[in-house]
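Removed from the display is one protein chain of the complex; every other protein chain stays in position.
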Amino acid sequence: MKPMSVIVRTMTRSLYPFILLFGAYLVVHGHLTPGGGFQGGAVAASAIALAIAAFGGTKAYHEKTLALFESGGLLFFLSLGLIGMGVAFMWNFLAGSGSLFGDPVAYGSNPGYLNTAGTIPLMNIAVGLEVVGGLGAIMLAMGSYAFDEDKEVSS
Amino acid sequence: MSFMDQLPILIIAVPLLGAFLTPILGMMSKKLPRYTSTLFLAVSALLVALMAFEVYGGDGTPIIYTLGSSDPTPFRIVLEIDAFSVFMAIIMAGVSLAVSIYSWSFTDKYTGQDKFYTLILLVVVGSYGMTLTGDLFNLFVFFEISSIALSGLVAFRMNRGESFEAAFKYMMYSTLSGLFLLFAIALLYSQYGVLNIALLAQGITADGFTPLNKVVLALLIGDFAMKAGAVPLHMPSPYAYSESPGGISTLFMAASQAGLYGLFRASFTLFGGAISSMGYAAVGWIVIILGVLSMFIGVTMALVQKDVKRLMAYHCISQTGYILLGVGVGIAVLGDATAMDRYGKAAIEGGLFHTINNALYKGLLFLTAGAMFYATGTRNLNEMRGLGHNMKITTMFFLIGAIAISGIPPSNGFSSKLLIYESVFQFNPALSAIAMFVSVLTLASFVKVFYSAFLGPKMKDKEIKEVPSSMIFGMAILVAAILAFSLFPGLVLDTLIKPAVEALLRAWPIPGGV
Partner (left out) sequence: MIDMAPYITVAIIIGIGLYICMFKSNLIKIVMGISLIESGVNLFLITLGYRHGAYAPIFTMFNGGIMTLPTPQALTLTSIVIGVATTALLLAFVIKIYRHYGSIDAKDARRLKG
C-alpha cells in the first residue's frame, strides 16, 4: 500500500498515543464502568487501523509482532485461570487478599475504587492485549491482500 | 481438591493451551509444532480415558464441576458430564489422535504449518466443550468456535479457488444456524430466566408444549441437523469434505458428531419430559423422516460421483441418516414404557453404536482417500487405476473399511445395522426395508470404487509408491479399533453403550440440589 500525504501522516503521529491511551483506560476500568477487555481492545485496534491506512501496511507493523501479542495475551489469561486450580479453574485468588488488586469491595453504592476485584482487571488486560493483536493482524492481512497482488501472507 | 476432581476442565484447557503455544513454538522451529500438538492431543485423550473410568465406574449420577468456585450453584457455568457425554468425547479423542499423526507427512509441502495445527487443536477444543458442558450458552460458544476453525481448515489449500468457495458456503450456513441457535436460547432464557440445562429441563417439563416451546424445539433440531449434515440442510457438506486437505475430512466428520450430540441432548434431556408426558410421537417422526431422507438421497447421489472424496462425503450423509433413524425411533416411543422396553432402547443402542462405528470406518475411508490423492495427485476415479499393485497396505485398509461400511458380517457395521433393522422393524416395517435397500446400494458403490481405483493394470505415466509411515500409523490406529469392535461387539455394547443410553433417558439432577 502506498503511504498517504504529509498532512495525514503528521496527524496520525500526533493522535496515535491518545487513541491507545483511551483504549487502555477502557480496559483497566472494566470492572467499574462499562468497558472491559474486548471494548478497549477494539478501540486500541482502531489506532492500528489508522496507522496501517496512513503509512502503508508493511511499513507499519510486522505480522509476527501482532501474532506474538495475540498468543501472549491468551497464554496470560489461561495461566491466570490455572493458578487458582487449588480450588477451581478461574477462582479469584486475589480478591480481598490485600495484594495487587485486592481491596475488599464495600457494600451499597459507592464511587468505585480501582484497587478492587482481584483477577478481573488482570483478565481484562490479557483479553485487551489479545484483541489488539487479533484485530490488528486481521486488518494487516486484509490490507495486504487487497493491494499487493503477488504478495501472499505466509509464515 | 485432588487431581481427579479437576479433570473436566483440564480436558478442555489442555488443547486450548496447546493451541496458543503452537504459534510461538512455530516461530522457533518449523517441525516442532506437529510433535507438540500431537503430545497435547495425546495428553487430553489420556484425560478422557481417566474420566471414562470414573464415570462408567460410578452409579450413574453426572459429575458436576463449577467454574470459578467450589460450590455448585446453577447461576455459574457448570460442566455436567454423564455417560453419553463421555462416550462422544471418547470418539473425538481417538479420531483426533489418528488425524494428527496422519498429518505429520501430509503437510510437508505446505507453509503455515503452525496455523494448521492451531486450527486442529481449536476444533478439538470446540468439540470437547460442546460435549462436556451443562450450560446452554456455553454450548453455543463452543459450537461457533468449532465451525469457525473448521471453515479455516477447509480453505487451507490456497492455490485453488474451489476451496474458498466451499469454505464460504460452509461458513455462511454455520453462521446462520449459529444465529438461530442463539435466538432459540434467548427465547428459552426469556421464559425461564436460567441458562442451565438441568433447570431448563425442569421448567419445560412443568410447562409442556406451549407454542414458544414448539418454536424452540424446531429451531434446535434445525441447527444441530445442519451441523451434523442431515438432508435437507446438507448443502455445504459434500463441497467442504472434498476440498479439505487429507486428514481434515475425518476431523470434520468427528466434529459433526458433536452436532448429533446436541440434537440428542435437546430431544432427550431438555424436551424429554414434555414429550413423554404428552405422548407426542410427532417429534420422533420428524427425526425419522430426516434420517430416511438422508439415507436415501445420500446413497443415490453417491452412485454417480467421479470424485472419490465427494463420493465418500455423500456416504457420510447416508450413514448419519442411519443414526437419525435409530435414535428417532427411540424418541418416538418416549412416552410408551412397554414399547420402550421392547424395542425403543435397542433402537437407541443401535443408533449410538452406529455413531462410533461410523466415526471409525468412515474416518478410515477418508484417510485412505487422502492417501490415494497423495500417491497419484488426482481425485478423479477415471484417472486412477491399478493402485493395488504397489500400495498393498492402503488397499488392505480400504478393503476393511469398505466391508465395515456395507454391513457384511462379522464387521462392526453389521452388528450396529442389525440392531437398527430389528428394532425399527417392530416399529414400522417399511422403514426397515428402506434401510436394507440403502445398505445394498452402499455395497454397490464401494465395489465400484475398489474396482476402478485398485484393480486393473498399473498406471504408466506416474510412479506409485506406498505412502509414508506416519500416514500408515495414523490409519492403523483406526483399523485396530475397527478390528477390536468387530471381534467383541457384545463387550462394547455392555460396557460403553448401555450406560450411555441409560444416562440419556434419565433426568439430570440440578447442581447444588436446589
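Going in written order, the chains are labelled A and B, and every chain counts its residues from 1.
Note that in this section a contact is a pair of C-beta atoms (placed from the backbone, for glycine too) under 8 Å apart; a residue touches a chain by one contact, two chains touch by 3 or more.
None of these values were measured; they are calculated from a predicted model.
The residue from B:D5, B:E162 or B:D494 that touches the chain not shown here is B:E162. If you put the hidden chain back, the residue from B:I11, B:L97 or B:M171 that touches it is B:M171.
Interface residues of chain A facing the missing partner chain: 32-34, 38, 109-112, 135, 138, 141-142, 145-146.
On the side of chain B, the interface with the absent chain consists of residues 137, 141, 144, 148, 151-152, 155, 158, 160-162, 164-168, 171-172, 175-176, 178-179, 182-183, 186, 189-190, 195, 239, 243, 305, 310, using the contact rule stated above.
The rule is short, and it goes like this: only the chains that are shown with their structure count from here on.
Distance from the chain A centre to the chain B centre is 36 Å, each centre being the mean of its Cα atoms.
By the touch criterion stated above, chain A contacts chain B in their complex at residues 64, 67-68, 70-72, 74-75, 78, 81-82, 85-92, 152, 154-155. Within the complex formed with chain A, the chain B residues making contact are 1, 6, 9, 13, 16-17, 20-21, 23-24, 26-27, 65-70, 111-112, 114-115, 158.
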